[in-house]
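Apart from one protein chain that is not included, each protein chain of the complex appears where it belongs.
Up next, chain A:
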Amino acid sequence: MAATWASIVSGDLSRPRISSSASGLRGQRNSSSANLSDLSSQASRYHSSALSSAFNTLSKISQLPTSVPSYLEDSLYCERLVAARCPPSNPAGLLARNPSLTSLALVAQARGAGLKLDVKDSQITEDDVPTPLPTKWNDKDKSGGIDVSQDGLDVQFLGPNKVNEYDSAAVRSDHHMPRSCGVYYYEVTIMNKSREGLIGVGFCAGDVILNRLPGWEPFSWGYHGDDGKSFCCTGIGKPYGPQFNSKDVIGCGVNFRTNTAFFTRNGHLLGTAFRDLPTDKKLYPAVGMKKPGEHIRVNFGQEEFNFDIDDYMKTERLRACQDIDDTPVDKLCPPLEEAALIQSLIASYLQHDGFVETAKAFQQDLQAEQNALESGKPGSAKPIELMEDKDALRRQNIRAAILDGNIDKALKLTQTYYPQVLLRNEQINFRLRCRKFIEMMRQSAELSNGSHKKATPASSSGSANKGRTFETYEEDEDIEMVGDDGGTRSDWDMDGDDEDYGDGDDNDHLSQNDMLERLLEYGQQMQRDFRDKPELQEEMEEVFSLWAYPDPMSSPVAHLLSIDGRTIVAEALNSAILVSLGKSSKAPLERLIQQTTVLLRELGEDGGSAAFINLHNWINSVDCLPSA
């Protein structure tokens, strides 16, 4: 089972290779080589509505480094870094990866296509901006006897030849090592050493004095080149590795899962040097030296490392995967065991999101399985209840109506079956009305463009509203809405005649002038209805600005007319209906993903094994949909 999880984190490590001759199911895509643009697009899909980042967050973002070391490329840390650095202002990037309808809808949402749904809830917060990685030595955080080069990578000893025996010179990096990386690693090249080779490589807390080599002070750890000893917060070292030679590459890694540190020399692991590192201290890479002529250059990941840290990281990921695979799930939702839990998750998702036919088929498949299993015991085959979710069916009709652009039908169905929803959700009511206006505008624009399509049957105008209150009707529970206009009218939308909401024919006969007149009436009605809602005015004005253009389709606000907006309204209404039914507005499967994402992020911050798991990469990478 480790294999499965391995593929989750590494994308391909132990995933069976795809051969072109395999006759059956085939994986299609293997995006294990996650490059930055991929990551950015993936990440932004999860932050897609975060358009307006807070200023203080922005300033933090600007400090983020521009490249990420290869061993962190697949990590959640890196994904968050990229997401924070490039807020998805560039929808083209989003499209490049997955041009599915759903991501289109998200793009539309990101652009704020007329509807600003909950933007304030999903801004990039301080929370979402990860600690930047060390990028260079900090010229302002060093001892006097040391010189940091212009690019911040080279360090040379300058100080006087004769110094106090204990005096040396050290420097810290610009940022601390983020625990959420899981593992942090850097290398220094010994460009030149003095005869003794008194160079120390390691890390320390931010407040440790810098006139001592790393390792000689409390909260300071280092590996020293003169004697090859490791120093753990004390002046007395332990034999650890070889002494440094010129041109040696010394690597230093901290594992935040085990809270240990290791060193490497010229690509070879020297073993664990320190254990029980404190978890509550921010630790900075640090080097120190003591003799003239000593000179090192650091590689914080801007170049390839000598040591195969990618492989080390992979091992950590595999370990986490193994751990996950061994996790029992029976406490998640007792009394369900794994198979039953998954079946419930799938079935409830299908019902919740209105995949009615699939839900039915799934039940039948499960029933068939059950029947076959019980066939040995005659008479004992218990039927799996085939429940038709009436409610899901209705919601599906409403959604379909909106996606068709038939807002009136959606409004009527909603009013009939869920009268409270529109009363209690002014916002949604307003958005449906806006969308109705937009649909009329689309139609009018199509008329005037001569493309006389029936594709968008936005029908009865609803112009002659008699009032903005909804009257609920005592309806027969059994009325069939589709194709039946009798007994379903309300004051909401009646023109007084028997206009059929399910049929857009009337509008085909309307002249452009009639259309515009209706639009005008509808707009005025909306203005009257929402007059006393100042918070809605801005949005309403934006929608009404469509008026200003002779051809709205090619106007600067043409994006408002995009049919992607329908999906957003449909989703919002669907959620509101679910809430009104006392159900969560999210399917359990969706909640599962949300919870896992949040918990992974929180755990990752802590530097534990969770830092090695990237859920988003995984969902997006192994696309196992086989093709014929």
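Worth pointing out:
In the analysis below, a contact is a pair of C-beta atoms (placed from the backbone, for glycine too) under 8 Å apart; a residue touches a chain by one contact, two chains touch by 3 or more; residues count from 1.
One rule holds in what follows: contacts and distances are computed from a predicted model.
Matching "CTLH domain-containing protein", "N(6)-L-threonylcarbamoyladenine synthase", "Protein MAK10 homolog" or "Mediator of RNA polymerase II transcription subunit 18" against the UniProt entry of the left-out chain gives the name "CTLH domain-containing protein".
Contact with the omitted chain, checked across A:196, A:304, A:357 or A:538, is made by A:357. Considering the full assembly, A:608 is the residue among A:202, A:215, A:288 or A:608 that touches the omitted chain. In the complete complex, the residue from A:158, A:269 or A:346 that touches the missing chain is A:346. By the touch rule set out above, chain A reaches the unshown chain at residues 1, 4-5, 7-8, 15-19, 22-27, 45-46, 48-49, 98, 100-103, 105-106, 121-122, 279, 323-325, 327-329, 331-333, 336, 338, 341-342, 344-346, 348-350, 353, 355-358, 360-362, 364-366, 368-369, 372-376, 385, 387, 389-391, 417, 581, 583-584, 586-600, 602-603, 606, 608-610, 613, 615, 618-620, 622-628.
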